[in-house]
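Starting off with a structure, shown below.
What you see is the complex with one protein chain gone and the rest in place.
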Amino acid sequence: MHVSLFAGMAEAAGRRRLDVAWQEGTVADLRAALARQCPAVVPLLGRSAIAVDGRYAADTAAVSAGADVAVIPPVSGG
Amino acid sequence: MHVSLFAGMAEAAGRRRLDVAWQEGTVADLRAALARQCPAVVPLLGRSAIAVDGRYAADTAAVSAGADVAVIPPVSGG
Amino acid sequence: MTAVRCGLVHDPIDTAAVLADVGRAGAGANVLFLGTTRGLTGDVVTRGLEYEAHEPLAEARMRGLAEEAVKTFGLTACAVVHRLGSVPVGEASVAVATSAPHRREAFAGAEWLMERIKRAVPIWKCEEAEDGSRTWVHPDAEPGP
Partner (left out) sequence: MTAVRCGLVHDPIDTAAVLADVGRAGAGANVLFLGTTRGLTGDVVTRGLEYEAHEPLAEARMRGLAEEAVKTFGLTACAVVHRLGSVPVGEASVAVATSAPHRREAFAGAEWLMERIKRAVPIWKCEEAEDGSRTWVHPDAEPGP
């Protein structure tokens, strides 16, 4: 599964996309998988929301293998 | 002395300027003189300020014969 | 550059110029307010508005209010332009622009200025109704000095 990264998350990971081996699980499981795969993102990941298929998702929400997932760190537009 | 009228005051008087015979007196005296000379302005005059030489003047202020006087009815700009 | 620009005009207001007037490198927030002639107020049709002013007094009051707004709200810059004569529906009779380092001050300054301009600057509006009748507007509140 592809996970899109932005701004300081992309900078921390050194890339704009992480490819995560994924069958199924919750958003919380996905956070754990991202942290294992790329420890550099951990500090900011803890302060980030997760968007699944274009909507913010709670940690208890299910994430299917084909989902479109993005990590949304604290915003600073305007 | 010339007294400038604007907006609804000018409309009530049918002119944009009243010429008032004037030697000296206060703003209150001037209001009385305007009311005598042009009774049609009385209702709005009571709700108007008087500007003398480009500044709002209290009813007790003196008005010299050469002063530049204007009647300032309630405003509605913007 | 001076912090305050004020003026009365007899032609359409160049609103982009009013906004550009307040642009500064240190000001990240810029607010432009335009008061435009409403063609409809509820169901009532207005054909147009006409404005007149005691011009020297109005300019002095506008400048005084703009300077007070700069001081009170910590504005970086501020500009006020009022149009006189006939103002067709949809066109601006007044433009107020403010700039400040942050948005709260820019918004608060612009809103305060509009409030004061409507109450304390010797400018008068004449409404032309659908049937062609014309009425000068003199609200009940006293014109405070």
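Every chain is named by a letter (A, B and C) in the order it is written, and numbering of its residues begins at 1.
Note that a residue touches a chain if its C-beta (ideal position, glycine included) is under 8 Å from a C-beta of that chain, and two chains touch if they have at least 3 such contacts.
Because the structure is predicted, anything quoted here is derived from the model rather than measured.
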Contact partners of the omitted chain among those displayed are A, C
Among listed residues C:C6, C:A29 or C:A53, the absent chain is touched only by C:A29
In the full complex, chain C touches the hidden chain through residues 15-16, 19, 23, 25-41, 89-90, 92, 101, 103-104, 106-107, 110-111, 114
I need the residue numbers on chain A that touch the omitted chain, in ascending order. 4, 6-8, 11, 44, 47-49, 51, 54, 56, 70, 72-78
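In this section, only the chains that are shown with their structure count from here on.
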Chain centres from averaged Cα atoms put chain B and chain C apart, in whole Å, by 26
Could you please state the distance in Å, as a whole number, between where the Cα atoms of chain A are centred and where those of chain C are centred? 49
